[in-house]
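Shown here: the complex without one of its protein chains, the others still in place.
Should a chain be cited, it is by its letter among A, B and C, assigned in written order, with residues numbered from 1 in that chain.
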Amino acid sequence: MKLLYFAWVREKTGIGEETITMPEGVTTVEDLVSWMITRGGGFEAAFADKSTVRVAVNQEYAKIDWPVTDDDEIAFFPPVTGG
Amino acid sequence: MKLLYFAWVREKTGIGEETITMPEGVTTVEDLVSWMITRGGGFEAAFADKSTVRVAVNQEYAKIDWPVTDDDEIAFFPPVTGG
Amino acid sequence: MTIKVQAEDFDVGAELVALTDGDHGVGGLCSFVGLVRDMAGTEPIGAMTLEHYPGMTEKALVEIEAEACERWPLSSTLIIHRYGRLEPGDRIVLVAAASAHREAAFDGCHFLIDWLKTRAPFWKLEDTPDGGQWVSARADDDKAAARWAAASDKTEAAE
Partner (left out) sequence: MTIKVQAEDFDVGAELVALTDGDHGVGGLCSFVGLVRDMAGTEPIGAMTLEHYPGMTEKALVEIEAEACERWPLSSTLIIHRYGRLEPGDRIVLVAAASAHREAAFDGCHFLIDWLKTRAPFWKLEDTPDGGQWVSARADDDKAAARWAAASDKTEAAE
């Protein structure tokens, strides 16, 4: 799966983009976020307050119970502030 | 007093502008409109339905009981339709 | 605070750029352009002629701008209105309001056009297949303007 990070989520994780094999046991967005935190360091910091992180699966906003697959593009970012 | 007529009020009266001496007995906008109707012809036609005619005294919208003097510029026109 | 009543067309881009140029406190600029449509209700129109009341028209527009600036924190406003003969697709009017804040820019701009439509002395004569027809005032326009009057009453009552 392709993972993307934007704005301060990107700054905290220290990377903008990575491709990983879907971790074992992960089937939803929520599972993936839980796994992220187990990575520790910048990832743990980025997801410390989950309420401040938005998720998109294949470029559509996704809720916490959204299913994910190994072919998905999944992005993590703060609430948007454009315009 | 200077009298001005716009849009279909002008078309009905047949004139755009005239200067007259304030008619005897006229002290308010209402008196002036009543006098207009006594002029007959196009004036009578223009003021046949008084509810459709707006009045401005010295370039400010005026109500029916507004006082008028011989030095005033008084305009008669339909409800506005610009923009 | 700019008012122009003119027969000539105007340059929307140049006018809007000039309105906020050099003012770095402006966060939002809302504008509205009114254009001549080729239909009046169900009837096609070939052209229209806008009549106005030189002197009072400018005075009314100045008052409308002043009222907008009193109601919202606007850093600048603009009203340009044309008169004379106009054809379908021609621009009739441009109003704009700039503010530090988006909502004030929208409300100020919306107010300018709504009040202009019911208070500024302009009259439209449309060329229809049946000849020249003076446009009637629309109840919708009165309603749109009344909305702002109500808002003002509320403000006064609260003071």
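Keep in mind that, in the parts below, a residue touches a chain if its C-beta (ideal position, glycine included) is under 8 Å from a C-beta of that chain, and two chains touch if they have at least 3 such contacts.
As the structure is a prediction and not an experimental result, all values here were calculated from the model.
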| item | value |
| --- | --- |
| Chains still shown that are in contact with the chain withheld from the display | A, C |
| Residues from chain C at the interface with the omitted partner, ascending | 11-14, 16-17, 20, 22-39, 88-89, 100, 102-103, 105-106, 109-110, 113, 144 |
| Chain A residues touching the omitted chain (full complex) | 4, 6-8, 56, 59-61, 75, 77-83 |
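We take it that only the chains that are shown with their structure count from here on.
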| item | value |
| --- | --- |
| Pairwise touch network: line, ring, star, complete, or other | other |
| Separation of chain B from chain C, taking each centre as the mean of its C-alpha atoms, in whole Å | 26 |
| Cα-centroid distance, chain A relative to chain C, in whole angstrom | 48 |
